[in-house]
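The structure follows.
Every protein chain of the complex appears in place save one, which is left out.
Each chain gets a letter, A and B, in the order it is written, and its residues are counted from 1.
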Amino acid sequence: MADRLSILIAEDNAADRMLLSTIVNRQGHRALTASNGLEAVALFQAERPRLVLMDALMPVMDGFEAARRIKLLAGDALVPIIFLTSLSEDEALVRCLDAGGDDFLAKPYNRVILEAKIKAMDRLRRLQETVLHQRDLIARHNEHLLTEQRVAKAVFDKVAHSGCLSSPNIRYLQSPYALFNGDLLLAAFKPSGGMHVLLGDFTGHGLPAAIGAMPLAEVFYSMTAKGYAMADILREANAKLKRILPVGVFCCATLLNLSFQRRVLEVWNGGLPDGYLRRGEQGDLVPLVSRHLPLGVLEPTTFDDKYEVYPLETGDRVFLWSDGVLETCNVDGEAFGEERLRAVFRANQEPEKLFDEIQQAVVDFRGEAHDDISMLEVTLVEEESLNRPPQTFTDSGLMGALDWSASFEYRARTLKRFNPLPYLMQLLLDVQGLRAQAGALYTVFAELYSNALEHGVIGLDSSLKRDALGFARYYQARSERLAKLEDGYVRFHLEVQQAEDGSGRLAVRVEDSGPGFDVATALKAQPSNELLCGRGLRLISQLSSNCDWPEDGKGLRVEFVWPAQA
Amino acid sequence: MSIVHVDATVLAALQDFMGEEYPVLLDTYLLDSEERLRMLREAQRDGDMQALRLTAHSFKGSCSNVGALHLAALCKELEEIGRRGQPDEAPTWIAQVEEEFARVKSLFQAERARFTG
């Protein structure tokens, strides 16, 4: 026996009403009776019956109007209305359906048929009830999911946007929910000047795609802040993702290292579509090709951190995008593709409008705007034009040692792989007086080290870097010679002294195993910034308090001083 | 062709189904029908063809439910007259309906009498 239902009977004829309510009661349901439409609507509001048997033609308010009002009151819930009628014209039957009727019962009543119809309608009603219940459940789950995503995004934004994406030389396009599409965009100033920029695209969608973003961002920001080089960050990011992500989940990524002072771009692309470096007045396009497996695929032992190096000039632009741009489809299902992208570059007149032109071309192609693509433009500018925030430190620096010296000697096997700068910086930035000039300190140490390593230990000639071709050859030779390096050293001697009033000085002496060179001549030989070679020495002398060298040219002495604390 | 005034099988089924309520159903039908007749006459007097049609329609329904088949058929004719808007036709048919109802009423009263003894 089906559940007991309350059933509203609206019928103006007393005998018919009595007959119907007897049938309904005999079936075990509860009959509510009304003798016209108005009564029926009032009774429906008061009792909320599950099903209605409705005479079409009644005084005061007819069944059609009553049906319409009841359906309106019922809202989403299905309250089946069976019209009771001996109407035979098609038009009248259509009116019943238009008014929201679900079925008909003709007079004279056949109670077997009425019983069957009530059962059938009740099944329909239950089905609708289930659907509504599930709909509400889904809506609640969805709401829940969105709330979780909002929280996750808020947390993630704190991490991701701690960087310098808002820097005036960066333009980007990214969906507010890109995180859940697996897209990731990070940018951070390096302590030595310039910036690291990463565009990543994790496999999949939703939470699985977002889960790897956090550790990757952590690695990127913390290592960049500590002065680690791009190769170190790549190795660590790959190792970490490989360790924590399940097989089959990985991150296609391009990492850029822009050095504004040295005018150099380093690029590592693992799995993202070709980006472009747009160079010089002519707008020559250099594709930034994927040469590696994505991050998180290879074991640390087989991971390849080899990157490409390009010289840059002020105004050169780097463009990166995830595959969303190239895969954007038009109404015919055709993909935007590389050729159309290159056509935008060819047609461009003013480079500063390129970013908008690409964006517009994609929108035009697709026929509507959308926000599920990630795109990035970084322009090489003068370092001074950027508003670098001062470095932040987690401790006060007041507990640091005040009077000490230390010497370090890095030998061949270390020089091949290890970057000693982050360690040295951490040591020196414990000295509070040096923190105010942290940026200069990084830059000078980076220059001192690369000068000692490249010109001293492995004997490269910086004049090679005079043009783009020589530039490439220089970096080629650098990695070849480093790989073959068997002996040699770079030494740092550090001495920190601080007076009672808080003023002090850091003296640095760098030596290397090279033959030494004539520093004075080298400095004179750097007539302008237009040359790609040897900006390093000039930087060092500009940024430090004092800079000199011994007669034999073997090594440099650099001093940083700081004033008494206010 | 003989005219069926009241279908005995319908009455038997109703008696079976309604049980103790059967005589009440008959009383209700008769009371309700008197009211319909009054409304028919009123509609005719006022020349209100729409009211005539609706009343005849409703009357037709209840007649069919209690097996008063000929009366139901006459109501249907009257409903058609109302629908077509032919006030001149109405009086003859109303007279026929009244005549037939009188017959049905006496048959039902006889049926009813079986339960009052």
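Observations on the model:
Here is the rule we go by: a residue touches a chain if its C-beta (ideal position, glycine included) is under 8 Å from a C-beta of that chain, and two chains touch if they have at least 3 such contacts.
Here is the rule we use: contacts and distances are computed from a predicted model.
Think of the chain that is not pictured: of "Sarcosine oxidase subunit delta", "STAS domain-containing protein", "Hydrogenase expression/formation protein HypE" or "Amino acid/amide ABC transporter ATP-binding protein 1 (HAAT family)", UniProt labels it "STAS domain-containing protein". Note that the absent chain touches A when the full complex is taken as a whole.
Of the listed residues A:R30, A:R291 or A:R411, the one in contact with the hidden chain in the full complex is A:R291.
Checked against the full complex, the one of A:Y228, A:F250, A:Y475 or A:F560 touching the unshown chain is A:F250. Considering the full assembly, A:P273 is the residue among A:P108, A:P273, A:G514 or A:G555 that touches the omitted chain.
Against the chain not shown here, chain A presents residues 201, 203-205, 247-250, 252, 270-273, 290-294, 297, 323.
In the analysis below, only the chains that are shown with their structure count from here on.
Centroids of chain A and chain B (each the mean of its C-alpha atoms) stand 80 Å apart.
Residues of chain B touching chain A in their complex: 10, 14, 17-18, 21, 24-25, 28-29, 31-32, 54, 57-58, 60-62, 64-67. On chain A, the positions that touch chain B within their shared complex are 12-16, 18-19, 22-23, 26, 55, 57, 59, 84, 86-87, 107-109, 111.
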